[in-house]
Structures are given as C-alpha cells and as structure tokens.
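For this view, one protein chain was removed and the others were kept in their places.
Labels for the chains are A, B and C, by order of writing; each one numbers its residues from 1.
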Amino acid sequence: MGRVAVVYDSLSGNTQKMAELVAEGARRVEGIEVRVVNIAEPDAAEVACRADGIALGSPTNLGVMSWRMKQFWDEKMGPYWMQLDGKIACAFSSAGAWGGGSEITCQALNTVLMNFGFLTFGLTDYVSKTASAHYGAIAVREPREEEVKEACRKLGERLAEWVGAYIDRNPDLHPLVREPGRKRPS
Amino acid sequence: MGRVAVVYDSLSGNTQKMAELVAEGARRVEGIEVRVVNIAEPDAAEVACRADGIALGSPTNLGVMSWRMKQFWDEKMGPYWMQLDGKIACAFSSAGAWGGGSEITCQALNTVLMNFGFLTFGLTDYVSKTASAHYGAIAVREPREEEVKEACRKLGERLAEWVGAYIDRNPDLHPLVREPGRKRPS
Amino acid sequence: MGRVAVVYDSLSGNTQKMAELVAEGARRVEGIEVRVVNIAEPDAAEVACRADGIALGSPTNLGVMSWRMKQFWDEKMGPYWMQLDGKIACAFSSAGAWGGGSEITCQALNTVLMNFGFLTFGLTDYVSKTASAHYGAIAVREPREEEVKEACRKLGERLAEWVGAYIDRNPDLHPLVREPGRKRPS
Partner (left out) sequence: MGRVAVVYDSLSGNTQKMAELVAEGARRVEGIEVRVVNIAEPDAAEVACRADGIALGSPTNLGVMSWRMKQFWDEKMGPYWMQLDGKIACAFSSAGAWGGGSEITCQALNTVLMNFGFLTFGLTDYVSKTASAHYGAIAVREPREEEVKEACRKLGERLAEWVGAYIDRNPDLHPLVREPGRKRPS
C-alpha cells in the first residue's frame, strides 16, 4: 500500500490549511495511506522518509521557503540523502499576495526535492478557467476560493496517482487511465 | 531627460494591455520619456538600446518567455551585448491561470536582462492587500482587476523613478524620497 | 521495452556531444531502447512523444534555452500537451563559461518539462570529487574533462533506470537496487 506524506511548515496557519486540502485530494485515490505532518513534530523526518511520495509545503518568505523548512532539510533530512532516490514529490506555498513569490518558492522547494533524488512534478490540468498548479499549488493567504482549494486537492490526488502507478505498480492509477478525457478549459 | 521603453511580445493582446498600463505608470514620473514597442516592430531593438530603463513583457508560455521574445534577445539584441551595462530593468507577464508560471517567466526575463548587464528590480510595495509585483508584474489573461492593473502601473512608475534617480541623477525621484510613508497593508 | 529519447538543439556541436554521452549512459541499462534526435529533424516531436523518458538538451543562451528549443515546445510539442503526463525527464546544457547560466538553463528546461506533466529529476550522486548533475548535466563548451563526460553518461543511465523501474515496472532497475553502495566522495 503506497504512502503519501504531506510535510509542511506554517506560521499563520495558511500553509497548514493547504496541507489539509492536499491530503484530502490524496485520499481520493484508493489504496493510498496519507499522513500530514508539521516539520516541528519530532517524527517529521521519519514520516517523510518512510513515504513513497511527499507534498512539501512552506510559507512564501522572501520568495524562498521559510528558514525552518530549509533547516529541516539541511539538518533533519540530511542524514537520509542518497537513500531516498526515486520517491515522488511536489510543492505548495502560501504567499501574502499574488505576485508575491509563491511560484518561485515552489520552484525552490522542487530544487531541494530534486537534490534529494525525488522525481518532481506539477499539474498539467487547469482546475478552473483561471487556476492551475503547473509548478506546485499556490494560495494567497488562506486558501478560500474554491479554485485555490481544488488546486491543492488535485495536486495531492496526482501525487497519490503517481505513487500508486509507479511505486505500487498499479497502472490503473495512472491519471491518463483514470481520467482519459482531461482537457484545458476553453 | 531619462528614457523608459516598455518592450513586449503579445499573442492574445493581454501582455500588450499590461504594457500599456506599465507605460501609464511610468508617465506618472515627471521628466521621463516613455515609449511602448512591440518586438515585432522593426526598430524595437533600437528603442530598447536607446532607453535608460526597460520593462520587458512576455506571455507566459510553458513557464518561460515566448520563443519570439527569446529570439529577439538572441538575434536582435545580441549585437548590443556588452554595450548596455547599467541600464535598469524589470519584467511582466500574463499567464493563462494563477499558478500557471507568470512569476517564473518574470524570473526568466530577469535572467536574460541580468545577462545583458541590466540592474533588475521588483516592487517591494503591495499595491493592495492581496497584490504585489515582487519579481515583476503578473496577470491572469487580460489585466482586469484594479489591483492587477495598479501592479503594472506601479512597476512602470518605479522603473521611471530609478531611471530618474540613478541615470538622470535626480535624487528627488528616489521612491524613498517621493513616497516616504510607504507601508505594507495590514 | 522502455524507450529513452535524447532530444537536443545544438549550434556549435557542444550540446550534441553531450547528447551522445547521455545516450551512451542510457545504453548501460539493459532492455532500454535509446534514440538521439536533433529538434530540427522532422520526426523529433514524434520521437519525443513516443519515448517513455526524455533527456532534453539545449545550448545555454542568456541563461535560458535557445529560442529554437522554446519554439519546438511551443509549436511542435504543444499539440501533445495533456497526453504526455507521467513520462520521466531530465535536462542538460552547455554554456560558454562556468557561471554562465548552464544550471539556470537546465532549470528552465525542467520547468517546460514539468509543465508538460513529466516527472523531472537530477542526479544525487557525485560522479567525481568535483562534479555532479544535481539539476541536470552541465558543460563548458565541448564536454572534454572525464568528469563532465561521466556526468552526462550518468544522467542518461539514471533516466534509463527510472524508465525501467517505473514505466517498465522492473524493480531491479531502481538505482538503489542496482548500486546499493552509492556514496558521496569524501
């Protein structure tokens, strides 16, 4: 049974709300165990390492992840480097404003994940006419708008699909099989 | 008299509308000449090179600038490399969706500009409670919401301020002098 | 049988030499078909779409891929968007100098690939005491130094391993199985 971990840091609670939505989406996929863990919890690194796929979320602070998230990877995850290759990963981030750096923060999170050997991905799909998560899910402050929430959920769902299809070797969970008619909204 | 050029590519007309707003903002600053030029125009490279500061705008296509914009820099601007150091620059981009890559496209535009020796900048200011342009101005499709429009204008205004303060050597145009009470909206 | 395509643009021939090395590395993995294709060839998009994994290489031009490579994705690959999700991909680039933008170009290539739904990866491994390809393989001009060449080969090998392990569902090809004692050189 594939395991997904949603691993996050949150100062205001906004990124935590995104984490819960990402987990909600991952649970849409049958046969996947989903855990949500704050990096301040003592077993966060262990949960992250045991998972087959992780969604990594941080507040956007100055267009980069929070220093606590960076410290988590430098110090807590560091010892596991070279042992995690081939796990699957994606990113999400909440910023103070549109244009405030949430995409660039997702890119920095993906950079860290790639360094650790994760296969990183974004959503191709639009979740509405005006929302996507091509390089990770983003929100401004609390995720309130339905399209922002659904981008988080869809990201988690896709993560669970990749874990199911590639780590659990269940080809029926590949998104091109599960959702054959996917299209960009006109 | 300082010169600002707003240099853009546009397929759907959305980035062009942003360009006009950026120019409108630049005109808020006294004593600055403002030109708007589409890269398809025959004198676009000449206008860009003659300017003291440029705002560079491209549609977001796959999280990178349009191939036409890249070709413009590779082929039309290339001959001027090493002659433009110290000009001031910023970026803007319209994407199909929030989370669709507009910030990352601005980052790629800034990368090209930095390669050419431009001093690149973003807005510190929020233009509303939920909009900024920290790494360039972004829009989803056509810039319609007032905060999106104002982020474009404010970016152009800031560009004109830097050109005035640093190239024209008019310290009264430094934004910390012009707008001493700037604050982040609560 | 898994298929790897090495898809590249090259002006000076340097990126082409990298492409051949990447292909050489991919051939180290048993049971994987390897194709090398220049984007100027008429069937390049078809080869890329038929592959289970691609290594994408471009010259570093201004810290972004060449305009031809961007045009290839905008125009030739565009029609296949939403049909390629879940393929596996990595990047490589040759620049004019160290510090000349080859890593940032790999990042831009990875951004395009991520937009298309590819799972993107880099090498965790060092291939020598002073060479890696954490975010893609890089070279300065022609790949001549053995460590630069081996970074290209190793990237191709890793790509073939992921294609074998995940697309062909052969767990023996997972790098943690194939090379259990991998370590960072001291």
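Methods note: a residue touches a chain if its C-beta (ideal position, glycine included) is under 8 Å from a C-beta of that chain, and two chains touch if they have at least 3 such contacts.
Everything numeric in this text was worked out from a predicted model, so none of it was measured.
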| item | value |
| --- | --- |
| Which of C:Met69, C:Leu84 or C:Ile104 contacts the chain that the document leaves out | C:Ile104 |
| Of A:Val64, A:Cys106, A:Ala139 or A:Ala160, the one touching the omitted chain in the full complex | A:Val64 |
| Chain B residues that touch the omitted chain in the full complex | 81-83, 85-86, 88, 107, 110-111, 114-125, 134-135, 162, 165-166, 169, 174-176, 182-184 |
| Residues in chain A touching the chain absent from view | 61-68, 70-71, 73-75, 101, 104, 108, 111-112, 114-116 |
| Absent-chain interface as seen on chain C, which is shown | 63, 96-104, 107, 126, 128-138, 140-141, 147-148, 151, 184 |
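Quick note on the criterion: only the chains that are shown with their structure count from here on.
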| item | value |
| --- | --- |
| Chain located farthest away, centre of chain A as origin (C-alpha) | B |
| CA centroid of chain A to CA centroid of chain C, Å | 24 |
| Length of the line joining the C-alpha centres of chain A and chain B, rounded to whole Å | 31 |
| Junction residues of chain B - those touching two or more other chains | 63, 101, 104 |
